[in-house]
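Since the structure comes first, as structure tokens, the remarks are kept for the end.
Complex shown without one protein chain; remaining protein chains in place.
Up next is subunit A:
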């Protein structure tokens, strides 16, 4: 198997026992007040303002329900060549996040179940496959 690395390891990890990263886990956080957020940060809780020890890492499942999708036809930033599709997903674990739909995903519509995967994007200079998080229609 080709060596691989994660594009943003501070945000997600490969699901346990899943060496090629087919499923993903998101690195969220949880406050003592009960608020769950993504990504993990220690600046302070948006709901109650607590900071420091009350904020702890909290791993999030990437299973969720699609709230909205939009295929982007125009995008000025050449690092993100259009077209691509953005999805807004309510994670089963609480937070609502927005990111890219995998290019090879089946078409999606609001209400549909989706799941996050780590998919190959580019090659690093040292020849590793770079994996990034994408959502796909749940199989």
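As a convention for this text, a residue touches a chain if its C-beta (ideal position, glycine included) is under 8 Å from a C-beta of that chain, and two chains touch if they have at least 3 such contacts; residues count from 1.
The rule is simple: contacts and distances are computed from a predicted model.
Asks: Refer to UniProt and select, among "Transporter", "propanoyl-CoA C-acyltransferase", "D-methionine transport system permease protein" or "Redoxin family protein", the name of the complex member that is left out.
Replies: "propanoyl-CoA C-acyltransferase"
Asks: Could you tell me which of A:14, A:60 or A:100 touches the chain that is not displayed?
Replies: A:100
Asks: Among A:51, A:80 or A:107, which residue is in touch with the absent chain?
Replies: Of the candidates A:51, A:80 or A:107, A:80 is in touch with the missing chain.
Asks: In the full complex, which residues of subunit A touch the absent chain?
Replies: 8, 10-11, 35, 39, 41, 43, 46-47, 67-77, 79-80, 84, 86, 88, 90, 94-100, 109-111, 133
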